[in-house]
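Omission of a single protein chain aside, the complex is shown with its protein chains in their original locations.
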Amino acid sequence: MQTPNSDPLLECRQLRKTFGSHTALDSIELQVHPGECQVLLGPSGCGKTTLLNLIAGSLAADGGTLSIAGTVMDDPARGTHQPMQTRGLAMVFQNHSLWPHMNVEQNVGFGLKLRGTTSSQRRQRVMEILERLQIAEFADRAISTLSGGQQQRVAIARALVVHPRLLLMDEPLSALDARLKEELKSEIALLIRDTGQTVVYVTHDQGEAFALGDRIALMADGRIAQNSTPEAIYQSPSSRFVAEFIGSANILAFERRGDEIVLDNALRLAATNGLPANGHLVVRREDIDLSPGKAPPPDARPNGVLPGSVRHSRFLGDRHEILLDLDQGMRLRAFHRSALACGETVGISLDLQRAHVVRS
Amino acid sequence: MDIRSLVLLAGLAVGLPSLTGCTGPSSNDDTLVVYSAGPRPLIELVVEEFEARHDVRVDLFAATTGQVMAKLEAERYRNRADVVIFASELAAEALKRDGRLRPYRPAGVEQTHPDWHDPDGYFHATAAALVGVAVRKDRPLGGSGSLDWPDLMRAPHAERTVMPSPSRSGATGDFLVNFAQVQGDELWPAFIDARTDGLDFAAANSQAIGGLVTGAYDAILGVVDYLVLRQQVRNPEVEMRYPTSGAAMVRRPIGILDEAHAPGLAEAFVDFYFSEFAQEAVAEQHLIPAREGIANSPERQAAYEGMPPILALDRSQALAAQNRLLRQFQLRVERAEIPRAIRSPAP
Partner (left out) sequence: MITVASAATRPFVLSWASTRLPVLLVAALLLLGAGYPLALLFLTSIFPEIMGGRFEGFLDAYRRIGETDGIGSMLWNSFAWAGSTTVVSWILGVPCGYLLARTNLPGKLWARLSLLVPIMTPPYIAALSYILVMQDGGFFDQLLGPMPEALRAWFFSFWGVTLVMALASFGYVALATEAALASIPRRLETAAAQLGASWGQTLRAIIIPLMLPALFNSGLLVFLEALSNFGVPAVLGTRANLPLLPAEIFYLVTSWPLDLALATALSSLLCLVALIALYGSRLLASFMGGGRYEPETPHQFQLGRGARIIGLAWFAGLFVLSTLLPYFAMLVTSIADQWQGALPSLTLDHYRAILTPGSRGSEALFTSLWLAFAAATISIFLGAWIAYVISRTQGWLRHALEGLATLPRVIPKIVLAVGLILAWNAFWVPVSPYNTVWMLLLAYVVIYITDALNYANSRLQSMDPALEHAASILGASRWRVFFQVVLPQLKPVLLAAWLTTFIVTMRELVASILLLPPGLDTSATFIFNQFEQGDLAVAMAMASITIALSSIVLVVFQIRSRPRAPT
């Protein structure tokens, strides 16, 4: 990863796209630096694919500017829209984007052929990238004989072999089953770090976003809600939406009353320093400590321990997720080393120091 | 439309024809099945009168000789027809040789031309017609006084001449067989040249006559005269001519199928065809009635005096040659690929 203060390879300023009366993208500010992997994360309909299509050039922007390597590609105010042929990009699609009438080698070699390489050069470079992706043995196979995972490997090879300035990936793993997804995810991560390829990666899966992204832009309703490193977006979500989307956090409305805070209008806890008058408290599951069989008496909670009972216990492999019932119908999710019996009473202590506060 | 109403419709669709009497003929003993080559008005009139007189039902299949023969051939092992009437003697002869006719001597046959019938009594001619040439009075050929076959088969007249298909029209087929006997080997080059010069073929006599009436053609080669005489009543510019070297006489025989389901009725029908009533109907259609003493139609009487010259015919030789000849004619002349000289503009 190169220094972030080098010139950005991709720069979007106040980018806007409308479809009829619907505004699909608004005020998009985005900078991607060489060697970075920028993830566009968000629920479906948030505009992430539209943004990718604007970058690719298959859609034209309605406002703002979009430049690649310093060249303005889209500037609707000046009537500029460069066709996608000239942008020097490559794209990996969700699925079914390979040309079914060509075999693997022909698919991968197509871009090189357009660039006028000799057939021996082409063959050599195609085989190199196929080997890198462990699909060299399928070089002569027809596309329809490959599995979904193999097809995506071919699609990645086809995009990488031309060394694009910018590689666009549009949910490349979402059509694959869980095991293949894991396998290919780490492979892509290695590949783009090894090759120093600049990538814009669209996904709705935060696992992929964390595994691959140098930066994650979380999008909602056509805007970027937060764009920062994976750690920052996890630990310091800028809004309730971000907090809810990233990780399964417990989000509790709170109000400060003197030296106490009231959670969800029901539970009182001793306040810690630095809390604003009201807002939402984001408490991660790993920041809740459970003491089985040690429920405090109902009115004594000076140390911030709350009484609760186990509603359900779910095994996750390395730990258990416990769903807890608290007074006043409140519910929390927490991690615990071992399984807890249903109905067992527990003492619940929230680590408010690690909790993050977002304003309402 | 829901499924229930569709089921209802299906029932209706199948039930409807039985209600409206559209079902096909059933083979009862009191039903007579007649296959007849044209003219349709004649056979319809005869059938209607026969039905009335005998209080029976007649199922009629009226078509060209070719179609009647086709039906008989298809039904060879499952015969349905009782009586057949052809426009071609040779077709009847072929059927007789296949053993599919039964001999019968119709009542009143003694009042007909004896040499028109099958000597063995398997079929009897009900009528006759002459095959010649039809022209338009307002076109060059119409003006020429005497007219012979070659006039129509050579440029410049061939390109405005049409001939009914010998395979479709029984009369023209008989004429061709007869003509081939007279012409010998010269028949082929003559017809191939005529085709090169623009001779057209029409599906049937009436199509050719239609072309003559509208002016698409100047002349018809090998047309049966009764149809032209009928047309003359409405279109006086059309005229029937008989070539100087001879017209062909074609007879229209009637016969009873060997496997007839209602032989009694069939015999009655054949008898009826030679009755005065039926024979007058024959004359009304401008055919030459078989029964002597029935007058030709006024148009026919006006067309010639006495009898025009007739081409000589060796019937047994014609019979032997006809199948091969007609097929050869189809493939070598009628439907062959013969490059045609480009027409000169219409006058």
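For reference, chains read A and B in written order, and residue numbers begin at 1 within each chain.
The definition used in the following text is that a contact is a pair of C-beta atoms (placed from the backbone, for glycine too) under 8 Å apart; a residue touches a chain by one contact, two chains touch by 3 or more.
Every value quoted in this text rests on a predicted model; they were computed, and no experiment measured them.
Asker: Going by the contact rule already stated, which one of B:Ser165, B:Gln181, B:Gln232 or B:Gln285 would touch the omitted chain in the full complex?
Answerer: B:Ser165
Asker: Write down which of B:Val46, B:Leu60 or B:Leu152 is the residue touching the left-out chain.
Answerer: B:Leu60
Asker: Which of B:Ala155, B:Ala295 or B:Ala336 sits in contact with the chain that's absent?
Answerer: B:Ala336
Asker: Identify the residues of chain A touching the omitted chain, counting contacts across the whole complex.
Answerer: Touching the chain left out of view, chain A contributes residues 56-58, 83-85, 87-91, 93, 96-97, 99-101, 110-111, 114-115, 142-144, 158, 162, 164.
Asker: Touching residues of chain B against the unshown chain: what are they?
Answerer: Here the touching residues of chain B are 1-3, 6-7, 9-10, 13-14, 16-17, 20, 22-25, 33, 35, 59-62, 64-67, 69-71, 73-78, 80, 88, 91, 94, 165, 167-168, 170, 173, 200-204, 206-211, 214-216, 322-323, 326-327, 330-332, 334-340, 342-346.
Here is the rule we go by: only the chains that are shown with their structure count from here on.
Asker: As a quick test, compute the distance in whole Å between the mean CA positions of chain A and chain B.
Answerer: Measuring from centre to centre gives 89 Å for this pair.
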